[in-house]
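After the structure tokens below, expect a handful of questions from me.
With one protein chain removed, the remaining protein chains of the complex are shown where they sit.
Our next item is chain A:
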Amino acid sequence: MSAENHSATLSAHPDEFPAFDNQDRHTDATIEDDLETPRASFYSEVAEGELSLDEDYFSSPPPSRNAMTTPSELLSHKAAAITSSNNAPQTHSRATVAVSLPEGVYAQQQDAMSGSGSVTTAPSFSDSMSIRSTAPTLKSLGDADVESMLGEILSETESRFCASSIQESIEESVEDEDTDDEIDEEILTDEEQLARWRAKKKHFFILSEAGKPVYSRYGSETIISSYIGVLQAIISFFTDTSDTLQSFQSGSHLFVVISSGPLYLVAISCTGETPAQLRLQLDSLYQQILSTLTLSQLTKAFSGRFNFDLRRLLGGTEVFLDGLVDSILRGSPAILLSALECITLRKTHRTQINQLLLTHRTSTLLYGLIITDSRLVSVIRPKRHSLHPPDLQLLFSMLFTASTFRDGNEHWTPLCMPRFNSKGFLHAYIHFFTADSAIVLISADKDAFFELREMAEKVVAGLQETGLRERIGEGVKRPKPVDIMPGTVIRHWVYKSRGNVQFISSSWEGVERKRTMVVYQRLHAVVHGRGRVKVAFETAGSGASQGVGDGGDNGGKRSLGQDGMAWVGNGWEVYAVAKRGTKREAMVRGVQGIVKWVKEREERVFVIGGATF
């Protein structure tokens, strides 16, 4: 079969997918040849022009045979993060936007920022407080918390830009984004449709280098195609001048572009996120496409067919992209924080569940997971292979945002986990054994269905018999802030453990999710911004997120009705909101309480390491 052709894409981004280039595929080659031989003749019958990407489903190197001779510590979660940070656009890339466009688009230059820390002083409101007074955080890449690098590198590039990208209409923009989709678009006139489309606060587009539409969350083909054309023209202008367009502002709209493989992904937003935050969102869409196709197929689809219509190959997966976009619009701490959420379980229960999976493990199993309500319950994995949180995040999103897998049936599907290996498929057995809980067993062997099925049956029966199924059900409940700190001013909080790449959130009940997420977004931008401040406040009154001591050049934002605080410690970060006008001291005390509470039960609220075999 034809040789793979990655060079076109990879040369444009030499640093983009570095992690798995060193695979030794020799072992696989022999085995696959057997498989390929009869198929080769068979598929030569494929009609002219018909697309056949067959071989890739088979040629995915079985990961257990990959010579991933990485030192064992690289296979921990931190390795995942190293991969992530390698994927980050280079900090020294420049984007100079100087093009005259309608609606007063203005030029914006972004250039490299070294991590020059701005002075960060200790919060001064209470002497009893243990918030660390933070020295400028000039970290070398080597010893930095690698997990957060992606965010930090991106923030560095963008921080200057960030200050000016704050727009004025946050207030409206966080309202009723999801209520207005109810009307059947078909009964509207073209103009009405266009008006509704333009009124969306945020758009995501995916297009090919040739300007062919690949995906858009909203709008009919006719509406989007002209926009896609304009976008393509702008982007290719910069490509032609070997510059990279990253983002630009037009009025209150921020445009962010990433170029990934043969695709451009574009976000247009007036919801006040930073380019770095939007870029993470776009990347999650790109990863979703990779999980359907693999990078090899994606690249191949366009090689020699510049004009290829990728929608042909993505058929049926729009629901997953829609699901991702909708959860982004709703406010996704998982994407903002690049972390996973787990359910709370006593350590003994979690161990028992791990044990069940380990006991019934079959020889071809790579990863075994129990997932409930988009959250991780338990995971087992080989010692030699880490599980990359972004891969799991994708999987969770596919399972829970679409109804495809949630029908109680058993499913067997090829699935690429791009951080694990963007070039090949794994095969996943997926079964929802309750309305909200799924068992997912992943193997590199496409013929493993029946043995995994048997394993799943035993595990599910075991969960039932031991009452662990009920424990899982109970663990789904998120605590309210007052449950853990009676009388606290905190209304909602999220805590991220960087080392575990996981977060825990308090209950969303009675919380205005979108507005709260916007507060977190702003705080996140500040603590991950240039100043690397360790403590930041968002004050509803002034409508400004302020890093303590950074002077907070954030004027112009409207209030979100809540005060917020972020605190970054050693290996963790916490974000919280309280009623507007809350005394900072009370808020700080609340946040300290959260940190203490989480630290006392880390083994319950986080899956630490997972069980290995």
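Assume contacts are C-beta pairs under 8 Å (C-beta built on N, C-alpha and C of every residue); 3 or more make two chains touch, one makes a residue touch a chain; residues count from 1.
The rule is simple: contacts and distances are computed from a predicted model.
Enquirer: According to UniProt, what is the chain that's been left out of this complex called? Choose from "Cytoplasmic tRNA 2-thiolation protein 1", "Rab5 GDP/GTP exchange factor", "Similar to GTP-binding protein ypt5 acc. no. P36586" or "Ubiquitin-fold modifier-conjugating enzyme 1".
Expert: UniProt lists the chain that is not shown as "Similar to GTP-binding protein ypt5 acc. no. P36586".
Enquirer: Looking at A:P275, A:P389 or A:P414, which makes contact with the chain not pictured?
Expert: Of the candidates A:P275, A:P389 or A:P414, A:P414 is in touch with the missing chain.
Enquirer: Any idea which of A:S332, A:T364 or A:T539 touches the chain not displayed?
Expert: Once the missing chain is taken into account, the touching residue is A:T364.
Enquirer: Out of A:V214, A:A402, A:I594 or A:V607, point to the residue that touches the absent chain in the complete complex.
Expert: A:A402
Enquirer: Going by the touch rule given at the top, which residues of chain A touch the chain that is not shown?
Expert: Interface residues of chain A facing the absent chain: 31, 34-35, 37-39, 42-43, 51-55, 57-58, 62, 64-65, 292-293, 297, 312-313, 315-317, 319, 363-364, 402-405, 407, 409-415, 428, 444-447, 449-451, 453-454.
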